[in-house]
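Sharing a structure below in structure tokens format, with a few things to ask.
Taken from a larger complex, these chains appear in their original positions, while the remainder are omitted.
Letters are used for the chains, namely A and B, taken in the order the chains are written, and counting of residues starts over at 1 for each.
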Amino acid sequence: MAAANNFFSIVAGVGAGTGRSVAIKFAKTYPVVLLARNPTNYESIVQEIKSSGGHAIGISTDVASESSVKNAFAEIQKEFGGKKLAAAVYNVGGGFVRKPFLELSLAEYQAGYEANGKGFFLFAQATLPLLLDAVSSSPHPPSLIITGATASLRGSATMSSFASGKFALRATGQSLAREFGPKGIHVAHVIIDGVIDIPRTKSYNVNGGVEDGKINSDAIADTYWHLHTQPRSHFTQELDCRPYVEKF
Amino acid sequence: MAAANNFFSIVAGVGAGTGRSVAIKFAKTYPVVLLARNPTNYESIVQEIKSSGGHAIGISTDVASESSVKNAFAEIQKEFGGKKLAAAVYNVGGGFVRKPFLELSLAEYQAGYEANGKGFFLFAQATLPLLLDAVSSSPHPPSLIITGATASLRGSATMSSFASGKFALRATGQSLAREFGPKGIHVAHVIIDGVIDIPRTKSYNVNGGVEDGKINSDAIADTYWHLHTQPRSHFTQELDCRPYVEKF
């Protein structure tokens, strides 16, 4: 796809699961920028994409820090200034704490919002102008795709930190969908309701340990790509996904 | 795809929009059975599929009639007895009435449920045994995909007939997802929130008449096919879709 050469994509929050799969999927069409605080989280993915003939760079970024995000986008501008942004994916999970409420410190409570409220605000403010700039030429409507969780819809006991961050993220995503949809940007929110099958979760006894009882993150990436390719007459704003055996 | 030759699909509720597009999309992989009360609703689609090298039959069926559904599935058994059912789509819109509540007749009120409650019950009872039978061999998890509407989530003024039917349909779909998901069947519910772009709606002044202000039903079909191809580790149960300019 020649046209796609003039475009690139960004994935914030990469590690072993969704971020990696999404980056690899989008890299088949667009160069991709990987953002993560810790370079070890993106280095091997960048290598993997390059060795498959794709183009990727990683930038160490703390999405909850204004200056860090500013620096990252300055670097992006330097690297991809001649290209337009076709897709931005916000997949930051950080800040997960599970604790009795009265044992939470303020910092622990706020960690959920830092990652999913403030961090997303900074990311959206940096990417939306670039996405708007791509509306008239992008092969698919420029997309801002957001990773939610079970906790986006439900404040479970002892989960107030994570849930308040994910609720705030969903609120902001809805608001952006309503403001930027009519301008041609596709803002979508995906509720991941289940454990993702990554090395760290191998030992988790989920859904009785049955085969496919955890989510294959490549399937998440296929869904994100499907969202990206939807035409503007048919934007999905929200969808859920879970393993076939997951209770809900 | 050789394996797919042993499978077929069914679309209930075909006309000019979603049903037609979904049938044409699924016919690229599976033979397809089209159900509609009025043969004029499927005849041209059957021709279109055949002339593209696909295989399709239409059966005149009233989904809200036990005997009619029974006859239809007897005919399906005769025609496709040697194949397994990979996908069943329930896309029955019928029964739309918009009237002040005190002017509704009982029959008008019940029309929503006849089409989307009773009709879906009969369809689901006929298709689920066939879908179960395909679990172990189907190229993708056998799928039961349901068409919802704005009224699946919201009972608007003067819309009690349609909304009560669509709410009942969603309730039943959720119940089936929870019962049959663990058996390997993918039950998905799609909330179509907007006017579909078909000949009948050409003159509707929707969203200020802007381009792409109505939903392209081929995009709906792409999403239904995407749902069908999701692996069992990642089932989407519900998603919405609407034109980029739609208020929501």
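Heads up, the rule we're going with is that a residue touches a chain if its C-beta (ideal position, glycine included) is under 8 Å from a C-beta of that chain, and two chains touch if they have at least 3 such contacts.
Just so we're clear, the structure is a prediction, and the values are computed from it rather than from any experiment.
**Q** How many copies of the one sequence build the whole complex, if 2 are shown?
**A** 4
Operating definition for what follows: only the chains that are shown with their structure count from here on.
**Q** Round to the nearest whole Å and give the separation of the Cα centres of chain A and chain B.
**A** 31
**Q** With touch defined as at the start, can you tell me which chain A residues reach chain B in the complex?
**A** 141, 178, 181-182, 184, 186, 197, 212-216, 219-220, 222-223, 226, 229-246, 248
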